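A single protein chain has been removed from this complex, and every other one stays in its place.
Take a look at subunit A:
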Amino acid sequence: MPVSNSLRSLLPVLILLVLFALVPLLSPSNRFLSLAISAGINVIALYGLSVLFGQTGILSMGHAALVGIGAYTAAIVARDFNVGFWLSIPLAGIMAAIVAALIGVPSLRVSGHHFVIMTFAFGQLLSIILTNGGDYTGAASGLDVQQPVALFGLSMDVLTHYYLMVVSFVALSAIASWAIINSRYGRTLRAIRENEKLAASLGINVGRHKIGAFVVSGIFAGVSGVLLAYFLRHISPSQFASFPSIYLALMVMIGGARLLLGPLAGGILVAFLPELLNLDPVQSRILYGVCLIAVILLLPNGLIAGIVAGWYRFFDRRPVQPNEPAVEREGK
C-alpha cells in the first residue's frame, strides 16, 4: 500500500485528536474531563488490543490484567525506588510485555475459544495474586501513588493538563498501531489471522508471531496502566479483574478492531454512553450487552467498519464486480 494511501487512515484519527485537544478551551466540567481521561486511558490499551484482535485475530479476555501489571509496576517502583511517572512508563511497558510473554507461551499453544478462556483465567489469577500479596501489593485495598507528575516544570496534576497528556498518549498509540498495521510485521499478523496453515506454508513462524502480537499488545496495556495509576492515585485488584477485561474486549468489538478509528470510537462510546443516557451501572451493563449482540449480528467488523461500508454503498456507484463469486473459498 502506498504511503499516501495508508496515511489516509491515520489522518482522521489525528484530526479528531487535535479537536479533542481543543476541548479544554470550552471550559468543560471536571466530570467531563475525568470521563474523557478514563476513556483515553482505555483507548491506549484498545490500540494494543486492536493489534492483537484486529490484525492477528486473537481475542484476549484478560487484558485488564496487563493494564494492572502496568499500574502496579508504576505504584511499586514509585514506593520502593522513588521512581517517578516518566521512568515508570518504559518499566511498566517492559513488565507487561514480560508477563504477556509468560501468559502467551502456554496459552497460545491452544487457539480460538480456548485461548480466550486461558486469558480469562490468567486475568482472574492476577487479581487473586494481587489480593493475596500482603503489604507488597497492598492486598484487597490496593496501593496509593503519591509521586507528582510534571513535564518541563509544568504540573500535570491539573486535570486539564492530565487530559492533554492522555490525548497525546492516545495519539502516540494510534500512530504506533498505524505503523504496525502498515508494516511487514502487520501484514504477517494479518496473514496469520486469515489462515494459519497457509501462513506457515509460506515460512511464517505462526506460534512465535502470535506470542509477539500478545507481547506488543501488552506494552500498550502496561503504558495505559501507568496513566491510570497516576490519574486515580489509588489502585486496587478489582479494577483489573474480569469485568474491566470484558469491557476492554467489548469496546474493541463495538468500535471495530481493524480500522484505526475503531478503538477510539469504542473507547469513547462505552465511556460516554451511560453518561449521555443517564444510566446506572446495572442498566449500562445491560446496554453494553445489547450493543455487543447488535454489533456482532449486524456489524461484525465493528461500528466504524459498518459506517464506512454503509458510506461506500451509498455513495460509491462502481459497477458490480464482473467476476462471479468464488463457490468454495473458505479454507478448512
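Heads up, the rule we're going with is that a residue touches a chain if its C-beta (ideal position, glycine included) is under 8 Å from a C-beta of that chain, and two chains touch if they have at least 3 such contacts; residues count from 1.
Simple rule for what comes next: contacts and distances are computed from a predicted model.
Student: Unshown chain, UniProt name, "AzlD domain-containing protein", "ABC transporter ATP-binding protein", "Ferrous iron transport protein B" or "Formate dehydrogenase (NADP) alpha subunit"?
Tutor: "ABC transporter ATP-binding protein"
Student: Would you mind spotting which of A:101, A:150 or A:200 touches the chain that isn't drawn?
Tutor: Only one of A:101, A:150 or A:200 touches the chain omitted from view, namely A:200.
Student: Any idea which of A:58, A:71, A:170 or A:191 touches the chain not displayed?
Tutor: A:191
Student: So that we can see where the missing chain sits, which residues of subunit A does it touch?
Tutor: Touch with the absent chain occurs at residues 1, 184, 187-188, 190-191, 193-195, 197-206, 321, 323-332.
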